[in-house]
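Here it is, the structure in full.
All protein chains but one are shown at their positions in the complex.
Our next item is chain A:
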């Protein structure tokens, strides 16, 4: 703990610790992960908050995301302008939410955003189709996909508007044994 680092000021580190689920060491580790993606772009001194963004291509190549079918969506949801390019703040945000310390509610909120491909605050049928296709790598027939989507809406749509709102989604997902 006594080791001096000059990347962040003490206040910055404290603020980051207040805003994420990470400890000081983890924040620094994450910073280095971020920097390792593009050492020539990211400075080693963040005390004056340089506005650096890393393109999605770099973010998506991280081993944590590389094999994830939703990596593009994840990057888009957490990036500030929705284009998948991330600042360090976005990066920390993303890992904070994906970390195991984050509460279910927060995760459910972001999961909803991730599955909401067209950003209309509802998961509608097209979103569901996209999700299924990503999960199965297009190995289901269109009939099967539409059946699955109908079933999902039938099961989870509490207020019967034909699409899943955030409330529907949360109601469904917090009961799932696999949603951790």
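Going forward, a contact is a pair of C-beta atoms (placed from the backbone, for glycine too) under 8 Å apart; a residue touches a chain by one contact, two chains touch by 3 or more; residues count from 1.
The rule is simple: contacts and distances are computed from a predicted model.
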{"item": "Missing subunit (named according to UniProt) among the choices \"palmitoyl-protein hydrolase\", \"SCNNA protein\", \"Phospholipid/glycerol acyltransferase domain-containing protein\" or \"Transmembrane channel-like protein\"", "value": "\"Transmembrane channel-like protein\""}
{"item": "Touch residues of chain A, complete complex, unshown partner", "value": "1, 14-15, 17-21, 23-26, 63-64, 66-70, 80, 89-90, 92-93, 96-98, 103-106, 109-111, 115, 121-122, 128, 131-132, 135-137, 139-140, 144, 147-148, 151-152, 155-156, 158-161, 165-167, 169-180"}
